[in-house]
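Handing you this structure, nothing more for now.
A single protein chain has been omitted from the complex, and every remaining protein chain is retained in its original position.
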Amino acid sequence: MVLRRLLTGLAAGAPVPVLPVAGLGTRDALRELRIRAELRPVDVPAAASVLVAAGSIPEEFGDPLTLLHDGMPHPRAVVWWNPGDSAGPLLRRFADPTVVYGSADELVSAVVRVFRDLYSGHGPSSDPVVAGTGRAPWEGVGPYGQGGSGMTGGVPYGRPMAEVAPDRDGLRLDVVPLTVGPFFPQFPPGLRLEATFSGDVVVHCLPLVNPFVDIARGDLTIRPGLDVFFRALFEPVPIAELELARARDHLVWLADALTAHGLPALGLRALRLTHALGGTSAVPGVRRLSRAIEWSQVLRWSTRGVGRFDAAGRTSLGGCGPVARAAGLPDDARMEDAAYRALGFEPIVQDAADAAARWRQRLAEVVQSLALARSAGAQRSKVTGQVESPRGLLTAGSAPASRLLPLLPGLLEGLEWGDAVATIVSLDIDLEEAGLAERLASAQAGTT
Amino acid sequence: MTDALVADVLFGAFALGSVITGWRVFHTDSMMRAAFFLLASFAAVGGMLVILGAEFLGMVLILMMAGEMLVMAIVMVMFMMNPAGLNPMWMVHQHRVAVAAGVSSFLAIASLGFLVDFREDPNVQPEMATVELGIELLGDSMLVFQTAGVLLLATMIGAVAIASSRGRFGAAEEGSEEPALDPEDRAAS
Amino acid sequence: MLVGPLGVALAVFIAALVAVLLVERAGEPAAHEAPSPTERVPFAGGLPPQVHAWNRYHARYYVMALVFLVFDMEMVYMYPWAVVFLREGGIAMVEMAMFIAILLLGVLYAWRERSLEWS
Partner (left out) sequence: MRPAAPLELAVPLVGIVVVIGVYVVAVLDQAISERVGGGTLRWRRVAFDPLRSAAHLVTQQRRTTERPDTPGWILAPALLSALAALALAMVPLGPTTVAADPETGFVVFSAAIAFVMIAVYLHGWSPNSLFALHGAYRFGAQALSLQIPFLLAMLATTLPAESLSIVDIVQAQESLWNVVRQPLGLPLYLVVGVGASFWGPMNLPDAADLAGGTGVEDSGVARLLWKSARSAMLVAVAAMGATGFLGGWWGPWLPGAVWVILKTLVLLGVLIAAGHLFARVRVEAFVVVAWALLIPLALLNIFVSGAVLL
């Protein structure tokens, strides 16, 4: 008993393992939680104690969210940060969620308080959303108790077994269908990939429709940092602001990509750099980070040749921003803007078309954007109606992610899962941006 | 307790352990468990060898078996239906024949223990065993050792040639299309 | 001396094994009620899997595994060789170099056939 009290006392002071689930417009704010010493964001429900959901979460994510919650071990709790109007029905699924309105600081202190309460016995552990006990029973019928038809028949313990299919090396072994996402840690938020595995190789895959398109009517929350690109569709905005936002967005991508490649500490450094972009130390900081990433060549070695577009694939990359430029296409909406031309803007181009080239491309573009931001002064962009977002050509109605998604099957099929993840990471697919762009188009159609 | 008693008890424990885990190999539904029970059985045999004074051979047996049994587990899971035993099943086919064969081969090998004339003087310097093995390998048994090398090379090339589906000269099945069983398919292909 | 060094090693191994197993048992806090079906679903990013994960898993490196089986044998010979290396001198060097060279031919072949890569 004394030991137990000692342990719970110690446990209450632990950094809180939180599972962040980002709704519309909250992606970056939740990522910033990594910097907080009091919290320790984790990837999977099994490692988490507090589920932190933020903003408006698409309704079709209700069931996955429920499964994430139920997958967390006891004691556990739910904290919902700034829930949108549409979050109501989802919120009501949970027994006793804590709702926080306000800044990130308030969120952090609320999460810590909830966690402490779990351990001091004041807060009950959150009940499973779907009640019921036990597991699917399994009674065999054959002479040795096997299932309905043959050795692989039946639904033992509630699920069928995988079936065989021919494969490229001539063997007929099992293929496992699995829909990965929408909260798979290294995927862009909301991406669901209907994949079929043979061993660790993806033999078929199909991305499902973008869930952010039909998110709650009227809720057009745009995350800070992305809003300037959407404003640029309607009015001239300062180039300095655009370029700083671009550099920032690339660094945020870098933070995620580094984490996916096993370098979370360097990822944190990238995240910290986003706070100091306005200052003079930004460029040296970025250069130091690039050196830390590139000096060992290991990252280049493990991304070279991965997710490469072939010659035919490259031609379909128009409007895909850094992905297109890394494949050798000088494709950049900024070239059509006289203000940029006056600044002497020239797009950076690589020619390898693989994940390594995309890494290099974004690192180079961060530095380029910072330089542009400095030399632009108070100049404003001149073209409206289209803008080069950090991911490519953005207009009302179309965004880079909607151009990249159809390319995924051709790119991923036949890849080992690690390479598939490295490829998806290197493409920087932002479903939120695409969803907003499409919503914007339909809103405009509604008003005219 | 004396040293001899400790050795006897340990030997008995290893012997019993190897038999029990060996029996479990055929009494589980899961290929993974079957492979790892076999590994445990081999490890126990290694322990027996160590107690018998063949320290190096015993330890090398244990070391080798880790890799070999993992490969076995991987291959068994790859090709056996229902590899995890989610559907209960019976691992043994023709088990009367198997039991008879097992018992008779055990008796045959065990009888060696009584029939063969072992040397009276025990190995006086067990710690020199490895050295003697090395000298033997490089001396009198040199030809055996080198032949083993050639045999291993042949095995390796054979394994690659048979198992690999592609090579420098293209896919393995090229030009050797398997005839379809169904006549209509055959006509189509 | 009741047990030799190997006996001590075995004792350390078993003691550590048992100790960790005990911690695993003791660490399990008073059971909450039996987990509900949703609390048992394996993680795949939020959606439940369609089939069991256990399957006839296509290990793409099976040719490499076979090469390993064979090459691993070579290690058995290397240990006694290493112990008598200084004693035997040049002859040991030449013999082992020959043996290894023969075996490396096999690895070279497997590499050239690209059978170390994923099938």
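Which chain is which? They are A, B and C, in the order written, and residues in each are numbered from 1.
In this section, a contact is a pair of C-beta atoms (placed from the backbone, for glycine too) under 8 Å apart; a residue touches a chain by one contact, two chains touch by 3 or more.
Remember, it's a predicted structure, so these values are computed and weren't measured experimentally.
S.K.: List the displayed chains that the omitted chain touches in the full complex.
M.R.: Visible chains that the missing one touches: A, B, C.
S.K.: Where the complex has a chain not shown, which of B:V60, B:M89 or B:I135 is the residue touching it?
M.R.: B:V60
S.K.: Out of A:F184, A:F309 or A:F345, which touches the unshown chain?
M.R.: Checking each option in A:F184, A:F309 or A:F345, the one touching the absent chain turns out to be A:F184.
S.K.: Which subunit A residues touch the hidden chain?
M.R.: Spelled out for subunit A, the touching residues are 4, 6-11, 13-15, 17, 35, 37, 40, 43-44, 46-47, 49, 71-75, 119, 135-136, 156-159, 176, 178, 184-186, 197, 199-200, 258-269, 272, 292-293, 296, 298-299, 301-302, 306, 416-419, 421-422.
S.K.: Take the complete complex as the reference. Which residues in subunit B touch the chain that isn't displayed?
M.R.: Listed in rising order, the touching residues are 30, 32-33, 36, 39, 55-56, 59-60, 62-63, 66-67, 69-71, 73-74, 84, 86, 126-127, 130.
S.K.: In the full complex, which residues of subunit C touch the absent chain?
M.R.: Missing-chain contacts on subunit C: residues 1-9, 11-21, 23-24, 27-29, 32, 35, 37, 39-45, 49, 52-54, 57, 59-61, 64-65, 67-68, 71-72, 75, 78-79, 82-87, 89-90, 93, 97, 100, 104, 107, 110-111, 116-118.
Throughout what follows, only the chains that are shown with their structure count from here on.
S.K.: Just the number, please: Cα centre separation of subunit A and subunit C in whole Å.
M.R.: Centre separation, subunit A to subunit C: 35 Å.
S.K.: Which whole number of Å gives the spacing of the CA centres of subunit B and subunit C?
M.R.: So the centroids are 15 Å from each other.
S.K.: List, in ascending order, every residue of subunit A touching at least 2 other chains.
M.R.: Residues 156-157, 161, 168-169, 173.
S.K.: By residue number and range, which residues of subunit C touch two or more other chains?
M.R.: 52, 54-59, 119
S.K.: Can you tell me which positions in subunit C touch subunit B when the two form their complex?
M.R.: Going through subunit C, the ones touching subunit B are 1-3, 6-7, 10, 52, 54-59, 62-63, 65-77, 79-84, 87-88, 91-92, 95, 98-99, 102-103, 105-107, 109-110, 112-115, 119.
S.K.: Tell me, which parts of subunit A touch subunit B in their complex?
M.R.: 140, 144-147, 150-154, 156-157, 161, 168-170, 173
S.K.: Can you list the residues on subunit A that touch subunit C in the complex?
M.R.: 44-46, 61, 63-68, 70-71, 74, 125, 128-136, 156-162, 164, 167-169, 171, 173-174, 176-185, 187, 192, 198-201, 416
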